[in-house]
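Note that one protein chain is taken out, while the other chains of the complex remain in position.
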Amino acid sequence: MGNFEQPTSITIPAKPEYVGVARLVIAAFAGFLGFDNETVEDIKIAVSEACTSAILQLHKEGRPEDRSVEINAYAEDKRLVIDIGFATREATSIEKTRMHLKERDLGMSVLTSIMDKVEVVRTKDNGVILRLVKEIPG
Amino acid sequence: MGNFEQPTSITIPAKPEYVGVARLVIAAFAGFLGFDNETVEDIKIAVSEACTSAILQLHKEGRPEDRSVEINAYAEDKRLVIDIGFATREATSIEKTRMHLKERDLGMSVLTSIMDKVEVVRTKDNGVILRLVKEIPG
Amino acid sequence: MDLRIESKEVEGIGVIALEGEVDVYTAPKLKSRLIDLVDEGKYDIIIDLQKVEFMDSSGLGVLVGGLKRVKSHQGSISLVVTQENILKIFRITGLVKVFPIFSSEEEAVSNIKGS
Partner (left out) sequence: MDLRIESKEVEGIGVIALEGEVDVYTAPKLKSRLIDLVDEGKYDIIIDLQKVEFMDSSGLGVLVGGLKRVKSHQGSISLVVTQENILKIFRITGLVKVFPIFSSEEEAVSNIKGS
């Protein structure tokens, strides 16, 4: 089995019907890394929450049709890292993202109880990454 | 169900261990579009052949560690289109790609008998796309 | 994957059976079906989730929204859930305390009739 330290990257249009694609893609990747079926199902939920949050935030900013969400999944120090990234229009984006996540309290409680770590990271150019981390078993 | 006309894009490192990831991703996408399980299995084989061909060609060109393969999957006119794209180093790349595919005769016969159409398309900047097309049922 | 929704009436109670995946894409379908039921005057509603393969907080949100709606008419929403993975998100979010959860439609019906 490979070590999968280089990211597999998936870009989906910021539209609700693509969240299911993202889920399945990451489920496939997590299965490769050796997570059991139950944990893979959990990770699917977490990815779904994070992508939903990203898409809803982009929709609030308007003109969602040309926006996309980029997901990078990779292994690092025996942990699965899933970065859900999107470009926001505003410089205050990271605070907005944190607020937006808090508002979605159901989604956040699901996300944080499933994953070992959930971070919001700012990138250059007003990009925001929701970083989900889960320890790889064994 | 969405129409999935906007591409879902997956980028993998040009390494053998990532071909399995690409397979599963496209299998998930094809399932979404309504292909039955048997056809999804066939499409997995086709994607595997095309990615393998791309990766082996990149390895022949050398320095494969920084190279990647970008796969775009989308629906167009009731057909699933899977574009397997990579940047080659040489201007004669499209001829090389065709030759390379012919050499891999087992792979090519698998590919062409599974898919409705297999094309090699040149893009700007010495890029090459292996385009696989399969009609969506129903 | 998609969400299929079937509604029927059992002893005056509105029963919705779901099959498939409930997420941000499909949850609006469920929401409008719930609104329709309430508009028809059904305030005691059973939602059968036994054939749901996937559900995230978008689905939970619609259920919570529906509950608010029926409560303003002294109604109720009961759930039928038997799969461990679906029960789990109700537990994680504390919604097991908000919705009565049953392991069959019949149980849910007799609980509503008995109360």
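When the chains are written out, they are named A, B and C in that same order, and each has its own residue count from 1.
By our rule, a contact is a pair of C-beta atoms (placed from the backbone, for glycine too) under 8 Å apart; a residue touches a chain by one contact, two chains touch by 3 or more.
Small disclaimer: the values here were computed from a predicted structure and weren't measured.
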Given B:48, B:68 or B:97, the one touching the chain that is not displayed: B:48
Touch list for subunit B against the chain that is not drawn: 16-17, 19-20, 23, 38, 41-42, 44-45, 48-49, 52, 55-56, 104, 106-107, 109-110, 113-114
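The rule is short, and it goes like this: only the chains that are shown with their structure count from here on.
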Moving only between chains that touch, what is the shortest number of steps from subunit A to subunit C? 1
Distance from subunit C to subunit A - Cα centre to Cα centre, in angstrom: 27
Whole-angstrom distance, CA centroid of subunit A to CA centroid of subunit B, is 25
Could you pull out the residues of subunit C that touch at least 2 other chains? 1, 25
So subunit B residues touching two or more other chains come to 1-2, 31-32
